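Every protein chain of the complex appears in place save one, which is left out.
Take a look at subunit A:
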Amino acid sequence: MTVQTGNAKLLKGATGDWETVIGLEVHAQVTSRAKLFSGASTEFGGEPNTHVSLVDAAMPGMLPVINRECVAQAVRTGLALKAQINKRSTFDRKNYFYPDLPQGYQISQYKSPIVGEGEIQVDLTPDYAIRVGIERLHLEQDAGKSLHDQSPTMSFVDLNRSGVALMEIVSKPDLRSADEAKAYVGKLRTILRYIGSCDGDMEKGSLRADVNVSVRRPGEPLGTRCEIKNVNSIRFIGQAIDTEARRQIEIIEDGGTIQQETRLFDPARGETRSMRSKEEAHDYRYFPDPDLLPLELDGEWIDALAAFLPELPDAKKARLIADYGLSAYDAAVIVAERETADFFESAVNHGGAQRDAKAVANWLMGDLSAQANAQGVGVADAGLSAASLATLVDLICEGVISGKIAKDLLVMLLGPDRGADPRALVEARGLRQVTDTGAIDAAVGAVIAANPDKAEQARAKPGMLGWFVGQVMKATGGKANPQAVSDALKTRLGL
């Protein structure tokens, strides 16, 4: 890791450079079968109001009971963020009226969160990382959803999400650009997915962020911040930050001041809009929820959760570099998804023998990744097993097929010949590359004979050799070993 020099992340204003200061509150939906305080299902996409318990609907006399599974997920997340785990935390009520909030309050952790300060290392380039402080992580209930498009005169409410457990993960204001913020959320998402405490599915709303943005002249004290609520994709987080920072710079450069307020990002119009000012801010009247006892955690239980945490992305990256000689860049790409890293390692180690890790990485990050992207899935789910990728790489190394043929073979294995054994497929389709010098020699002779002028030119300009190789490959249906073709051509042309 090196310290970044220069001021690449500063924004240019009319009157000079500006620094953007960003802090994020990420709301991550806890992966659990049941809600935070009720037994109702957390399944996504049910018919409206089908996953609602009496507690979620705030019927009279109903009481919350903490779901230990959600508590365990929060603790595991805290451990993965190298954060302080608070053995005693409490739940508070955040009071406000809204139709999708049946109780009239959200149960959250205001005063004493379950997780305290931690840290995430965020890689910005292969050799440049920043450390972003975590202020706290707390558990809270999600709200339901108001539906305004079902009737011309009425609004409906769907309480399926009401009471689903969220982890609010609050960063320190350590981020200085949209790119840093995007990389931070990406890394956080990777960590959550590694340990399985949140699926990170932003399209389903499993991960959302409130973005706090302020600007200042480099070296000056913090400026007044605005909070952009509920941004639901990493791309939008970046856009919202840039848009908001530009807006604030413009106001200050025009002699104005920033009003502390809550804003909304409108991706369609590329602007942030005021939602409510500080004066209009809700008074949430937080107080300890008398229906819940303080949450007391046992040290041994925390230790057991720590012992069963999977290998985390940073450790995995370091290990891939050390054990397989991968570059920092390749290792970073491969560990971004745990499934990809697992796929990589099983392909490299398939059959007990370690094969060329760099070759496996190249295939995985190149053609296979492109094919997977086209399908809209992760590399591990594209349809090629790790064993097949291993065989594919073996076939190239053994000289059985050329790299060119291997690309075609991959397309077959992901398409019409899905699930086939690559080695058998090579034989069945006659894809084995021609290494028989006699056959190659004949093909080379034929091409030279058909192009006497070019042969003459090539003798004077050896750079022409590539053209001849291409012609011979074409003539042999791509099956000739390119090295053998090149050697034969050199001999024939006297190079």
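We take it that a contact is a pair of C-beta atoms (placed from the backbone, for glycine too) under 8 Å apart; a residue touches a chain by one contact, two chains touch by 3 or more; residues count from 1.
In the analysis below, contacts and distances are computed from a predicted model.
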Pick, from "Spore germination protein", "Glutamyl-tRNA(Gln) amidotransferase subunit A", "proton-translocating NAD(P)(+) transhydrogenase" or "ABC transporter ATP-binding protein", the protein name that UniProt gives for the chain of this complex that is not shown.
"Glutamyl-tRNA(Gln) amidotransferase subunit A"
The listed residue (A:23, A:78, A:102 or A:422) that touches the chain absent from the view is A:102
Out of A:204, A:285, A:418 or A:474, which touches the unshown chain?
A:285
Tell me where the left-out chain touches subunit A, residue by residue.
54, 57-66, 93, 95, 97, 99, 102-105, 155, 157, 283, 285-287, 290-293
